[in-house]
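Missing here: one protein chain of the complex. Every other protein chain is in place.
Naming follows writing order (A, B and C), and every chain is counted from residue 1.
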Amino acid sequence: MTEPNDLLDRLSTAVELGKTNQAAPYPPRLRGQPGADELCREAIAAGLAPQEILGQGLITGMSRIGERFSQGKAFVPEMLLAARAMSAAMVHLKPFFASGQVRRRGVFVIGTVAGDLHDIGKNIVAMMVEGAGWEVVDLGVDVKADRFLAEIERHPSCVLGMSALLTTTMVNMEKMVGEIRGRDAERPIFVGGAPVNAEFCRKIGATFYAPDPQGVVERLAKLAA
Amino acid sequence: MTEPNDLLDRLSTAVELGKTNQAAPYPPRLRGQPGADELCREAIAAGLAPQEILGQGLITGMSRIGERFSQGKAFVPEMLLAARAMSAAMVHLKPFFASGQVRRRGVFVIGTVAGDLHDIGKNIVAMMVEGAGWEVVDLGVDVKADRFLAEIERHPSCVLGMSALLTTTMVNMEKMVGEIRGRDAERPIFVGGAPVNAEFCRKIGATFYAPDPQGVVERLAKLAA
Amino acid sequence: MRFHTLAIPDARDLVFGHAPHPVTTRRGLVLGAGTVYPELNFTLPPMQVCRETLPDVKAHYHQIVSEALRRARDLHAPGLVLEFETLLEMTMTPSIGVELVELMNGLCEEAYQKHGFRSEIRLTPNDSRDFDRPPRMRSSSHLDAMFELFERGAAAGGDLLSIESTGGKEVHDDALLMCDIKGVTFALAVLGVRDMRFLWARIVEVARRTGRIAGGDTACGFGNTAMVLAEKGFIPKVFAALVRVISVVRTLVAVEEGATGPDKDCGYEGPYLKAIAGIPISMEGKTAACAHGSPVGNVAAACADLWSNESVQNVKLLGGFAPTVYLEQLEYDTRFLNAAIRDGRSTVLKVQQLQVESDVHLDPQALVLAPQNVVAIAGEMVKARTYVEAARRGALRALDLIEAAIGEEALLCSEQEQGWLPRLREELNAIPDEESAFVEQMLPALDLTKTIPAEYGL
Partner (left out) sequence: MRFHTLAIPDARDLVFGHAPHPVTTRRGLVLGAGTVYPELNFTLPPMQVCRETLPDVKAHYHQIVSEALRRARDLHAPGLVLEFETLLEMTMTPSIGVELVELMNGLCEEAYQKHGFRSEIRLTPNDSRDFDRPPRMRSSSHLDAMFELFERGAAAGGDLLSIESTGGKEVHDDALLMCDIKGVTFALAVLGVRDMRFLWARIVEVARRTGRIAGGDTACGFGNTAMVLAEKGFIPKVFAALVRVISVVRTLVAVEEGATGPDKDCGYEGPYLKAIAGIPISMEGKTAACAHGSPVGNVAAACADLWSNESVQNVKLLGGFAPTVYLEQLEYDTRFLNAAIRDGRSTVLKVQQLQVESDVHLDPQALVLAPQNVVAIAGEMVKARTYVEAARRGALRALDLIEAAIGEEALLCSEQEQGWLPRLREELNAIPDEESAFVEQMLPALDLTKTIPAEYGL
């Protein structure tokens, strides 16, 4: 059995380098070694606190690759592989979430607004937020206000995120924020997408605009603090 | 003494070709012949109705050159010469205006808004409106709302015209229209200038936008009809 | 693959303004016969599109087209193509799209009758099949509205028919983010090719029936998405360059089904289509910065017949409305190219050399657009029997050229990007030539909640 601290280091490195499990071919230098899946099971078996495994093991690994990504030193595929490695490990933490022993930082509900099918940007944001320890509910594309309201029922303290890539669907975003504000004035609503900017965010009464995923992760961290 | 109708034709031609008076060197083919000044005096002396002299003589002449101008067949200097010829003739009609025997189509008060010094466009509009038979009060540049309001006192049924060439002074135009609307909701306010457009006109509550002088003249004709 | 030879085997004949098979439009614009024309693409400012706002929408398009035509005449432009790229509502409710085509065609006809000024409309309906999740490419209910707009829009004066079709995109999006070159090849050379066959047989049919021109497709949702992601530093530029090359095989199918060109601008496959099939092409570069930045601002013009701004909204700039401003910029760009054509072949080649020189050392995506490289890569593609093989051969040839240029220090490429080259070569070599073998290899890993093989005839 390896030293506990050493175990969490190896787990965070496995997540950072996207080594999902023993069979995963990438990265070459970890070929054949245990991945995030196995290391997480080992950590639980070694009696480490689930909250610590989530914190020091998984989220630290994601934030290291996230840091390299925002410096332009890592590409999105490396981020996605890390996210896959993290979800492979998270499977084993599920029971602790149910029992409340381990809490996510919060729930982030994201979707591309009505009439808009662009989701590449939205998916990258969803992946980065999940990597920062949030539970992400991805409503997909062409999402109307009622589906966001339904999620608020299910997750009373969730944060909403809306994406729009078309000038025409920006108008839908405005209407949807209006509709939600009508029923829930305080709900934090993040908005983004190429044509969206800070001024438009202010104008439609949304809470926060960020041009990139790092901005979203930073602001969510402040919210949860 | 020449035939009355023939006299009005020669007057309108003198105005159209910018032949201010006998001494005027241009246009070469009318060199040495009586100009608008002399022909107008002759028409009055011949007992022609002042309203007819203004209508068939002066305004017809201006509208002919105005027509050629809007077809791109005449330049602004030819318009200005025609406007000068017209004012030389108008001097003789002044007493009939005072007595009310002859009425102008209305009063058009124009100025470049506060903070803005661009007046070339505004001057061309003023000149074309005058040529269409309106009395024009030109307030110049960097004009604040109070001076427009003062003119409304003096000319209760006047139409206002504002010009702005700077994106910064468009904001002043908005404020000035608001101020005037506050005191005079029905006052027709025309707006124009390179950065101004129909949408901005609607947004600030002005009455009419035109990108060029012909548009102003046509709309004023409808107003006065 | 139905093309087995290059229409332009010698790179020195792959030049701007000339194409082996010129296309003449209804009002006499001759594309690819010695003159480069501007192609103005315009869209609405942020506003709703519906029955109630139709008067406003029509006012915008009337103002855009009339001002652009007037400025084009003032600048003595040789002619103008106006691309009407519809917004979704205009395809979902075809009558809106048709009404707008009628309005614009009236203005073009007036300019033609009154001033002899030649202009034509390119109609680009939306591929609204993408709305079904997972997309039903062959059985989607959206097909009816799409083809109603094609049919009635063509009759109303939409002379050049085009579309940015999205067959295979649901697989390509994930493959792109994972930089999975095999997934990209499957999405483009299998799913994309099959959907293009299905779609373009019908579009060519509409063109024939209405007497219009089947212009062509463009892999905007594939090649351009890759470029936008590379510009943001999300995926390697070398990867985006290979996606560009692979997307050629799918867009070529439109030509195989009878499209005569000019193809659409935003996927940059044009030079390859011209080298292989000899059709006139539309390209966008530096003067499309209004729509997105790119690393191919000058080289994109190297063999263009139409020069486009991709898309600009009808917003006010100091000098006037943005579409008129961009019309002027496109006209001066093409004036310069036409002056070179008038000056003779050696001048054209010198200008082209400068267009290439200015971009080709700074980005692999520019390298694969240099005429000599286009001909080299296209030459490999036409040797293939199947589309999968053509994609693989083309991508491997491009990889060779990229690696050679890096070796000669003739191409800027970060360590990090170079790290991806061996892996890409390895994955490309693992792709079988036969479609059936490749399908067998890829089907098991396919996420059947996202894609329906049967909708591609698999």
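Simple rule for what comes next: contacts are C-beta pairs under 8 Å (C-beta built on N, C-alpha and C of every residue); 3 or more make two chains touch, one makes a residue touch a chain.
Note that the structure is predicted; figures quoted are calculated from it, not measured.
K.L.:
Which residue, C:313, C:373, C:386 or C:451, contacts the hidden chain when the whole complex is considered?
P.N.:
C:313
K.L.:
Among C:182, C:292 or C:383, exactly one should touch the missing chain; which is it?
P.N.:
Missing-chain contact among the listed residues: C:292.
K.L.:
Of the residues C:260, C:338, C:373 or C:451, which one touches the chain left out of the display?
P.N.:
Going through C:260, C:338, C:373 or C:451 one by one, C:338 is the residue touching the chain not shown.
K.L.:
Which is it among C:53, C:66, C:95 or C:358 that touches the chain not included here?
P.N.:
C:358
K.L.:
Determine and list the chain A residues touching the chain excluded from the picture.
P.N.:
Residues touching the hidden chain, for chain A, are 167, 194-195, 197.
K.L.:
Need a quick check: the contact residues on chain C for the chain that isn't drawn.
P.N.:
43, 71, 74-76, 231, 285-293, 295, 297-298, 311-313, 315, 317-320, 322, 324-326, 328-329, 331-333, 335-336, 338-340, 342-343, 347, 350-351, 353-355, 357-359, 362, 412
K.L.:
Under the stated touch rule, tell me which residues of chain B contact the chain that is not displayed.
P.N.:
These residues of chain B touch the chain that is not shown: 72-77, 80, 115, 117, 119-120, 123-124, 140-142, 166-168, 170-171, 195.
Heads up, the rule we're going with is that only the chains that are shown with their structure count from here on.
K.L.:
Please find which chain has its CA centre nearest to the centre of all protein CA atoms in view.
P.N.:
Chain nearest the overall C-alpha centroid, as shown: C.
K.L.:
What whole-number Å value describes the gap between the mean CA coordinates of chain A and chain C?
P.N.:
For chain A versus chain C, the centre distance works out to 34 Å.
K.L.:
Roughly how far is chain B from chain C, going centre to centre by Cα mean, in whole Å?
P.N.:
Between these chains, centre-to-centre, one finds 52 Å.
K.L.:
Could you grab the centroid distance between chain A and chain B? Build each centroid from C-alpha atoms only and quote it in angstrom.
P.N.:
66
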